[in-house]
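Beneath this line is the structure, given in structure tokens, with notes to follow.
Only one protein chain is missing from this complex, and each of the others stays in its spot.
And now, chain A:
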């Protein structure tokens, strides 16, 4: 029995030792409780005495505290009663649980020291006040009357210097405008609200020429100037490298052209008047019409004497 009590008491002691040291050192009540527990641990014979002692201590502690309330006292009494009941019971687990629940919560303990609590409360209140003021100031600066002209100018929707001018703006400077700002040290740039780090370009003329030489070695190419049908042979005096064969079913290109080169060139260079083909078609139609008219006239001429003769 005694051995089991001892083991439980060590557990109790461990559970008590987990509590914050500040609470133990600052608040007398905690020490009292601890003392009360240690008495319990020793023997059940001293229970009665220790109980009395605890109660006395409680009353002393309550008297010494600057602000005492009836509620607090009642709570403490209940706690002690509960503990007493648990200790009286023989179940070791019940005792353990009772010892844990018997610890007065920190809130009750803190309530006793209103001076320090007031300081903490003030700090929290000031912190909240600072947050609220900062938020208010930030919002005010961010949305300076949303929808106002100043806001529109700030967001780049409206030009401050072009208001009332109806002609379109001709020169936009992409390097210096409200959305593009270069940092003070030229190492950063702010574009559309995002800051980017700049790095200098290190390409030199020598490197460029080295790359050019590499490419000239790697890619030997002559631009094809002659496009011929697939199957046709290369004409005389033509470099075979400059010839490209276009298959007849090529989707986008064909070698077939119904007009000759000079005519095409003239068509491109024509600046005034009716385009060549329209003119040609028009003339062809004209000729056709004239031919038709002449034929009709001929027919009329042929038919007219007949009608006259018939009328006669």
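As a working rule, a residue touches a chain if its C-beta (ideal position, glycine included) is under 8 Å from a C-beta of that chain, and two chains touch if they have at least 3 such contacts; residues count from 1.
Everything that follows uses one rule, which is that contacts and distances are computed from a predicted model.
Enquirer: One chain of this complex is missing from the view, so tell me which of "Replication factor C subunit 5", "Phosphatidylinositol glycan anchor biosynthesis class T", "CobQ/CobB/MinD/ParA nucleotide binding domain-containing protein" or "WD repeat domain-containing protein" is its UniProt name.
Expert: "CobQ/CobB/MinD/ParA nucleotide binding domain-containing protein"
Enquirer: Which residue, A:267, A:286 or A:300, contacts the hidden chain when the whole complex is considered?
Expert: Within the whole complex, the residue contacting the unshown chain is A:267.
Enquirer: Considering the whole complex, not just the chains shown, which residues of chain A touch the missing one?
Expert: Interface with the chain not displayed, on the chain A side: 130-131, 134-135, 137-138, 155-157, 159-162, 169-177, 179-180, 182, 186, 188-189, 191-192, 194-203, 207-208, 210-212, 215-216, 218-227, 244, 246, 250-259, 261, 263-265, 267-272, 275-280.
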